[in-house]
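Report on the following structure.
Excluded from the complex is one protein chain; the other protein chains are retained at their positions.
Labels for the chains are A and B, by order of writing; each one numbers its residues from 1.
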Amino acid sequence: MMKQLFDDMAADMEARLLDHYTARLRFTLENARLCQRLYSDTHRLAWCGVCAPFDLLNAMGISSCFVEYLGAVFAAAGSAGQFLEEAEHAGFPTDSCGWHRAVIGAAAKGMMPIPDVMIATSSPCTGGVAAVEHLARTFDCPLYVLAIPPDDSESSVRYLADQIRHMVDFVSAHTGEALDDDRLRYAMHKTNEAREAAIEMFHLAQRIPSPARAADLRNFGITLPLFLGTEAAVEIAQAYRDEFAARSGQGISGVQGERFRLMWLQEAIQFRHPLIKMLEENYQAAIVIEELDDIYWEPIDAEDPYIGLAQRTIAFPFNGQADRRLKHIKKLVQAYKIDGAINPCHWGCRQGTGARGLIGEALKELDVPVINLEVDCADARNFSEGQLRTRLEAFMEVLDSRPGRRSTN
Amino acid sequence: MYYLGVDLGSLSCDAVLLDHEGKIMAASVVPTGARNREAIARATQEVLEMARISEAEIKATISTGYGRDRVEGRLAAVTEITCHARGAHALLPGTQVLIDIGGQDSKAIRMDGGGRVLEFAMNDKCAAGTGRFLEAMARALQVDIGELCELDLGASKNLTLSSMCTVFAESEVVSLIADGVEVNEIVAGLNRAIASRIAALVKRIAPDVAGLKVAMSGGVAHNHGVVRALSSALNTEISVPQQPDTVGALGAALVARERMLP
Partner (left out) sequence: MTTEKASYIGFTCAYTPLALIDAAGYVPYRILPMGDAPDMAGQLLHDNLCPHVKRVLDRAMDNDLPELAGVVLLNSCDAMRRLADVWPKVRPKDRVILIDLPITSDDPAVSYFGRELSRLADTLFQWGERPVTQETVAASIDRYNQVALLFGSLRERLRNGGVSGGAARLQSLYNRAVTQPWDETFQFLEGVAEETNTPSVGQNGVPIFLFGNVLPDPEAFGLFESCGVRIVDEDLCTGSRVFAPIKMEKSEETLSQLARGILRRPRCARTLLTTQPGVLAAEVLARAAECKARGVIACSAKFCDPYIARIPGVRETLRKAGLPLLHIEGDCTMRSFGQQRTRIQAFTEMLRR
C-alpha cells in the first residue's frame, strides 16, 4: 500500500516536472524516489539516527534515512495518527517525540519495511537512540552505534572517524555491499558539488527581499543529507540556486511585498496547517530560512574523507552543548537579517525544548523577538489552530509595532 | 465620532465605547453563553444605550478575544495580548508587566512605557489558575465565586495542595473538607498554588519582576485573595484597575481610535 502511494507520487511528480520544472518539484520527486526505494523490497536498507553519514551509505548502494524522516513522511501524508495510536496502545506514552512514536507504531502495524542494518547516532537526542534500539529489537536487526563526541578536538574527531570506518565494515558485512575507493571518491565529489550549490542558493536567499519562501525551503536543510553523495543532490541544489537567481534578477520575491523576515527553528510542522499562509497573506511575513538550511561544514577531502565526515558530524548544530546551536542561530539571524524567530517547541523533544530559555536569551542579545509555539509537529490530532494562531498574530503585532521596523515596500 | 472595542472571550463578551478624545463613554460585560452573535449584539447595544448614540455614529470597531473573527463590521481583529497591554497602559500608565487571568487561559505581558508589547507568555493548554478553575473550587467549597475573595483571611497553617489539575484539585478540596480542614486554610492553599503557577509564567518574560510596575487584568483580578497571594509570590505590589474585566475591550477601542486618527 505504501509502495503504491510512493509509486503514484513519483509518477505524478515526474509528469508535473515535464510540464513545469521547479526546484521544489525536483526535491519532492527525489523524496518520493527515496521512499519508493525504502518500500521496494529490492534495496538494501538502513534505518538510522539523524547524524549518520548518508553519503557513505549512498556510495555503498544502501537506501537509508533517519527514522524521524519516515515519521515526517507519515505525518505529511496525513497517516501518522493511526501509527501514533498504535504506539500508544503498545504502551508508549504520548509524552515522547511523535516522530519516534509514529515509526514505532508503523513497525508494530507492519508498515515499516524490514531493514538490513540499523545505525543509531548518539546525537541529536536520547529519544532517537531509544527508538532505533527498539526498532532493532523489533526487527531483530544488527545494530551499530555511532557515538558522537560533543567537541571537535583532534582525539574526538579521530575517535568518530574510526567509528565511521568501522561502520562501513559493519554495513558491508551485513549487506554484502562493499565500498570501493572509486565509489567513495565519486560520492565525496558529489557531496562537495552539492555543498557548493547549496551555499550559493542560501546566499541568494539572504537577499532583501528574499526570493525564498516557506514552501520552497521547508525540510530542505534537514533532508538534504539523505541525498548527499549522489547526482540528485547536486541537481536539486543547483535548481534552487538557479531559480532563486532568476527570481532575484526579475525582482520577484518569495512573498510579494515582503515586510517581515522570519526564521523557523528546528523542524517544520509536517501535516497541513494554515499558519504559514496566514503569516504570508495577512502580514507579508516570509519564512526566509529554517534553522538547518545552512552549510556549516567544510568540503570533504575525497582522498581521506573519514576525518572530514567526522568533523561535519560533530559540527551539526544540535550536537553537544547548546552553545553550538545558539552560535549557529545568531549567525543565521545576522546573515538573513531576521526580524523574528518562530520556535516550535516540538512536544516530547527534550533536547530542543530544553533550550527554549537559552534561545530566547540569545536572540534577545540581538534584539530579535522569538515566539515559542507549544505544538506537536507530528500529530495533527493535537493541533490547536486557534491558540497557535493567536500567539502568532500577537507576535506579528509585536514585530509590527517595533520602532524602526524595516519596510521593503 | 465614536470608537468601539469588543472583546469576545470564553466567559464574557465585553464592549467599551470611546469618544473622539478617547474618553470612556460606556462599558458593558455580558455572559458569552452559547450564542456568540447574540452576546456581541447585546454588549454593543448596552454601550450604545448607555451613551445614547446610534450604531451609525461608530467610526470604527476593533475586535479581540478568542472570538474576534466573529465580530461583523469590524475594522480589524487584534489579539487580546496587544489590546490588554494598550488598555492597561491607559488605565495604569507606566505599567511594565501585565498579568491577565481570564476564563480559561492566563497571560503575562511585558510592556514598554507606551503600552507596546515587548514580550509575552501564555498558558492556554491548561485551566489551572484561571476563572474556570476558581469556579470549580467555589463549587467544591459550596460558596459563591464572589465570596472566595476574602475567605482566606486568618489562614496560618501554610497548607499546600498537591494537585494543580482542575479535576484532581476539586476532589482534593472535597477530601480536605471531609477531613475537617478549615475553609480559610484551603482557600489560602488554593491561592498560593495559583500564585506559584502564575508567578512561573510571569518570570519567563520578567525574571526581574520584583522591581517593576505590575498590573493585573481579567476576571480573576476581582479575587483579592489571589491578587494578594500573587503579590507575595512575586514580591511586588500589584495594581488592579477599577474594571479589570474590560481592559481588553478598552484596549481594542483605543486601537480603533489610533488606526483612524490621521
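The rule we apply is simple: a residue touches a chain if its C-beta (ideal position, glycine included) is under 8 Å from a C-beta of that chain, and two chains touch if they have at least 3 such contacts.
Since this is a predicted model, take the numbers as computed values, not measurements.
Listed residues A:E14, A:D323 or A:E385: the one in touch with the omitted chain is A:D323.
The missing chain, though absent from the display, is touched by one residue of A:A11, A:A147 or A:A178; that residue is A:A147.
Hidden from this view is one chain, which touches chain A at 90-93, 95-97, 100, 120, 122, 125-127, 129-131, 133-134, 136-137, 143-145, 147, 149-150, 155, 159, 162-163, 320-323, 345, 347-348, 350-351, 353-358, 361.
Counting over the whole complex, chain B has residues 162-163, 168, 196, 200, 203-204, 207 touching the chain that is not drawn.
We take it that only the chains that are shown with their structure count from here on.
Measuring from the averaged C-alpha position of chain A to that of chain B gives a distance of 41 Å.
Chain contact summary for the complex, chain A toward chain B: residues 357, 369, 372, 374, 384, 386-387, 390-391, 393-394, 397-398, 401. On the chain B side of its complex with chain A, the touching residues are 66, 78-82, 116-122, 124-125, 204.
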